[in-house]
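After this line comes subunit A, so read on.
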Amino acid sequence: MHGFEEQIGFPVLTAITFLPSLGALAMLFFRGRPRAYKSIALGASGATLALSLVMLAAFEKGYAGMQFIEKVSWIERLGVSYHMGIDGISLLLILLTALLSVIIIPASWNYVKEKKELAFFASFLFLETGMLGVFAARDLFLFYIFWEIMLIPMYFIIGVWGGPRRIYAAVKFFLFTLAGSLLMLLAIVAIAYAARSNSFAPPVFDMDLLERETFGFQLQMLAFAAFFVAFAVKVPMWPLHTWLPDAHVEAPTAGSVILAGVLLKVGGYGILRFCLPLFPDAAVEYAPWILVLSLIAILYGALVSLVQKDLKKLVAYSSVSHMGFVTAGIFAMNLVGIEGAVLVMLSHGLLTGALFLMVGFLYERLHTREIAVMGGLASPFPVMAAFMLFFVLASLGLPGLSGFVGEFLSLLGLFTYNKALGAIGAAGIIFAAAYLLWMYMRVMFTGTRDEKWYQLPDFNLREIGSLTPLAVFAVWMGVYPNTFLEYIEPSSNRLVEQMAPYLNDGGSTVSRLFSMLGGF
Partner candidate 1 sequence: MTEFSPTAFYILAFMVVVFAIGVVSFKNLIHSALSMVLCFIAVAGIYILLHAELIAAAQVLIYVGAISILIIFAIMLTRHRTGDLKLFFSRQSWLALVFVAVATIVFTAVLGSANYRSESLAQNPEDEKIAELVFNSYAFPFEVVSLVLLVAIVGAVLLAKREKQ
Partner candidate 2 sequence: MKAAVVLIPVLPLVSFMVTLLLGKRYFGEKSHYLPVASVAVSWLLCMFLLVQVERGQTLDWNAYSWIAVGGFQVDIGFLVDELAAVMLLVVSTVGLMVHVYSIGYMHGDQGYYRFFAYLNLFMFSMFMLVLANNYLLLYVFWEAVGLCSFLLISFWFPKLSASAAGTKAFLVNRVGDFGFSLGVMLIFITFGTLSYAGVFDSETAVGGGMMTAICLLLFTGAVGKSAQFPLHVWLPDAMEGPTPVSSLIHAATMVNAGVYMVARSSPLFAESETAMLVVAITGGFTAIFAASIGLVQNDIKKVLAYSTVSQLGYMFLALGVGAWAAGMFHLVSHGFFKGLLFLCSGSVIHALSGEQDMRRMGGLKSKTKITYWTFIIGALAISGAPGFAGFFSKDSILAGVFHEGYYLLWAVGIVTAFLTAFYMFRLIFMTFHGEPRTDPEVFAHAHESPPSMTAPLIILAVPSALIGLILGLPPEDGHIDNLLHHVFAGVLPAEGGHGFGAVSALLMALSATIGLGGIFAAWQFYIKRPQLPEMVKARTGAMYYILYNKYWVDEIYAAVIVNPVKWFSGVLWRFVDDAGIDGFVNGAARFFRGVGKALRPTQSGRLQAYLFTMFIGALALLAAWVLLQTGQG
Partner candidate 3 sequence: MTPLQHYLILATVLFFIGGWGVLARRNIILIIMCIELMLNAINIALVAFSNYSPHGAGLGEVFVFFVFALAAAEVAIGLAVAIAQYRLREKLGVDELHDMRG
């Protein structure tokens, strides 16, 4: 039993989760003092990061189960408890969330106009609570609450502080996500009632109990589909991805960073944490279809990125492509694939976050995101060009940087599952190089288009400071991924062991078909 009492002595997960919200509430006492908001926001998210580092120190690395468990009965008659706990995967995602949340605050230092600053920073802090809660919740009811808490601040961030088409983008984001999550709510209730021991017992929302349950095949198929749609919208998986480009283009920089850096990860995390262990039969049955969709996403996202005219939209579509590796790795359902998928999530969080920051910084200077207008920016902005090159290379999977390890592992996992699918997925790396390098060339290389750019400043310390941590982690993850893999491995191993009995029955018709195609 790894309760929080033995491990650290205070309910650290609750503290981490709600600290940002406390910060948001604290802002109310400083109304009318915009500088105070920023300091409080920075302080609250910084304290959250510090606290999660403390938690990291107390974390027991080799243990596969949940740690820092907090469990209090909450709504007894409905079987709902306040149950928090994390394993290595959640831990890393919590750290990513905390890190990005700290970084975006200085990055949007000058973004908001006087009046709405309080709401802006408070939104981000509430959003952070939602995201952290999602990664820590061990009770489906609680999970769903945090899940929806994430939705609302993001809606406002896009809809209030966004670009010209913000309302359309915000509503689209909201509706896509909500449609998915309502299906999930239905499925949560369905399995919670199906898992009762008798018809008088309260429903079961606790993940520990639900994981032990084996649901009927019919229910599994339906509930899996409902959960999966909710998560697939977040990931986003083709063809549920069209909210993403709009949302990203309209969202403010910090919003894009969080959206790409964490919110998309929530989808992948959900699949890993809920879809697979709860519905193993259905997962095996659906896997081939989902893999095909993932491959479509990888190639489709890459191809569409190739022809984008807006820098931000290009990065947005590249997310579709990269996240395809996540779902592909997960549904390969072997250790290598799953660990690869988690690494891709982490690295994509860092890199795409960084790329969106870069686009934001670029926009602050040129007031445009049109690729056609740019060109030759490397001459006036050498430091920016260097950072951009670094993140572009990491993002296109250059070995030695973070993108490569994850993508290679998830592709290896997919390849192990089926050679033909693996080969198609690997073609994605060609296109990734194509759209990213071609973009870089058109933006940074060739002759400088506008002499006025020489008057604009290169990166200042604040900008370098917000990108450097991301770069450091990108290198670390590429050169010594074992640091991260050590945290991922035990829980992935457990998941694979859980899934193993379901994999050996020859698989579905479709997977047999694939193995015929791919077996040479």
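Selection rule: all candidates are chains of the complex that A comes from, given by their letters.
Please note the rule applied: a residue touches a chain if its C-beta (ideal position, glycine included) is under 8 Å from a C-beta of that chain, and two chains touch if they have at least 3 such contacts; residues count from 1.
None of the values given here were measured: they were computed from a predicted structure.
Checking the candidates 1, 2 or 3 against subunit A in this complex, the single touching one is 2.
Across the complex, candidate 2 is touched by residues 172, 175-176, 239, 242, 245, 300, 303-304, 306-308, 335-336, 339-340, 376, 378-379, 393, 398-400, 404-405, 408-409, 411-412, 415-416, 419, 422-423, 426-427, 429-430, 433-434, 437-438, 441, 444-448, 479-482, 485, 489, 493, 520 of subunit A.
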